[in-house]
Each structure stands twice: as structure tokens, then as C-alpha cells.
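Take this structure, written in C-alpha cells, and hold onto it; I'll ask about it next.
Moving on to subunit A:
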Amino acid sequence: MNLSLHPLILLLIFPGGLFLMNIGLLYEWADRKLVARFQSRVGPRWFQPFADTIKLLAKEEIIPNGVHKIMFLALPIIALTGALTAAQYIPMFGFEASFSFEGDLIVVLYMLSMMTLSIGLAGANTLSRFTIIGATRALTQMFSYEAPFLLALLSPAIAAGTWNIGKINTFTGENIWLILAQPIGFIVAVVGLMGKLELPPFDAPEAETEIVAGALTEYSGRGLALFHIGKNVELVIGLTLVVIFYLGGIANPIEFILKSAGLFLVVTALQSMFARLRIDQTVGLWWRLGALMGLLQLLAIIFGRYLGEILR
Partner candidate 1 sequence: MTEAKKEKFIVPIGPQHPALKEPGNFEFTVDGEIVTDAAVRLGFVHRGIEKACENRNYTQDLYLLERVCGICSHVHATAFVLGVEKLAGVQAPPRAEAIRVLAAELERIHSHLLWFGVAAHEAGFDTLFMYTWRDREVVMDILETLSGSRVHYSVNILGGVKIDVDQKLSDLIKKDMDFLEERTEYYMKVVTTDDTFLGRTRGIGTLSKDRAKLLGAVGPTARASGVKRDIRVNAPYSGYKEFPVKMVIDQTGDLEARFVVRLKELYESYRLIREILEKIQPGEITTRIKRKIPEGEVISRVEAPRGELFYYIKSNGTEMPDRVKVRTPSLCNWGTITDVAVGHKLADMPMLLAGIDPCFSCNDRMVEIRSDSQPSQMMNWDGLRKYGIEYYR
Partner candidate 2 sequence: METIKFLESGKVILEKWIERSRTTDENRLDIWISTENLKPAVQSLVENHWGYLITITGLDIPAVYDQDNIEIQPGQLEALYHFANDADIITIRVKVPYSKPQIDSICDIIPSATIYEREVIELFGFDLLNTPNTEKLILPDSWPEGVYPLRKSFTHLQDLETSKKEQSND
């Protein structure tokens, strides 16, 4: 489906800014609710994330002593902007991407990393011990999951022969679901996504029992709310990306909702199944297992394409 709307509307209302933020909060609710159900709890009601966010936005923002003020205030905005910008290149909700060009996959991946970078900087900016440790952990974790995650998303791109997300979407929609063709890639992508979003068991950077809230310990009010929204938007993008790449693409809203929900169920189950990994375990896991598997998948794809060409 194609959307022919004014670019400003695309940017600000749908599928950009306003819509994304709201759907992000809805995703957060779904995440919390599903985890709660897995843990045999009732879970929050649907408006809980909205209420939390509104409350946070209305609260006083305390700027701690000894921080770089402009950076402190700007980082949440940059993080959110990065996430929102990335969303513009993704066929959101079954509609075609608002903007696209050849190679936008790379841009999206980099835009998604803005979040982690901002969190790392935010942590290093404040003087609290928890934030510094949190920032170190967040960045360490970023270096470990980034490569396998990238590899896992590159293999479908290579299979499709394009770096344009929209075209990959059409490719996966027309062919066999890539989860069947590249199961390893799918696993690495899902687990990488969880690492990227710092979901349990990869939540060492914000392990509340050790370092309170990690890099964001000193944030309050608006800054914290923006970071939260940013993270939720990233959750939306990440899930959508995996659906596009591995679950046969999205052609219409119903397909989008169903496939996202299915993936969500898997992700939340994984979230509630494991104990938190220590940061050294996370790094070890990713470099020893994740990266190797991703690489293997990539080689298999390249080899497969090569074989296919020879046979043809």
C-alpha cells in the first residue's frame, strides 16, 4: 500500500512522530502485560505506560551538579530523534516507507545505535558511580551485539540483493519465509534485538539490583520520559525489522499486527525464561557464539547465491 500524504504529516503525525510515540507506548504495555502473564501476574492495564509517561513529563527535571548542562538536556532529544528518524525508512504498519533510497538499511542501523550511544554519553556525563558503571556496560554490550545483529540483518539483504528495506520487504513477501531458509540468522537477529533493547536477560547495563538504573540513574522528569519513549520506538522498529526480514514481510496492517504479535510472544517468553547474564558472560556469548553464527549464516548465503548462479 502506498501513502500519498504531505511530507510534514508523514513526519509529524503518521507514521512519524505522534503515531510512533503512541504505538511505542502500546508496545511497552504489550511487553509488560505479556511478561506479567508469563509470570502469572495480572499485569498493567492498557493505559499504564501512557499514564507513566504523562506523569514523568509533568514532573520537575532535576539537573545534578557537575554535569555538562547542554549535553544533559540534549541527549534524550538526540536519542529520540535518532529512533524517530530511523522509523521513516521502514514500511511501518504495512504501508510503504515514507522515505527510502538504496542503502537505507545501513542508515537505519546506525540511527538505532544513536540510542545506545546517547545512553552511554548520558551515563558518562553525570558523576554518579552507578551511571558511570552503567555507561561502561551499555557501551561494552553495544560493541558485542552490534556485529552479530548487523550480520543477521545483512544476510537477508544479500539474499534479496538489495540494501533497501522496502525492496527487501517485497522480496521476503514473494519468497519463502526466511525464518525457514535462515533459521540461524533469525535466532541471532531476535537475540541481538533483545541485546540492543537491553531486555532481560541482557539487561546488565541497567541491572537494578546492582547499579540502580544504570546510565539513566540521574535522569528524571522529561529527560527520562524521552529516553523511555525513544526506547519504545526502538522496540517498534526492531520488531518490525525482524518481521520484514524473517517473517515473510508485511504487505498490509493485519499482516503486520499478526506477525508482530507472534514475534512479541517469542521475545517476551525469552525475556522471562532466563537469569540475567553478567556483562562478561554477555560479551563472551556474543563474540564466541553470536558473531560466529551470524558469520556462518552470511557465508552460507553467499555460498548459496554463488551455487545458484553456477547452477543457473
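Regarding selection, all candidates are chains of the complex that A comes from, given by their letters.
Operating definition for what follows: contacts are C-beta pairs under 8 Å (C-beta built on N, C-alpha and C of every residue); 3 or more make two chains touch, one makes a residue touch a chain; residues count from 1.
Computed from a prediction, not measured in an experiment: that's the story for all the values here.
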Complex partner of subunit A (touching, any copy) among 1 or 2: 1
Residue ranges of subunit A in contact with candidate 1 within the complex: 38-41, 65, 129-130, 133, 200-201, 203-204, 207-212, 272-281
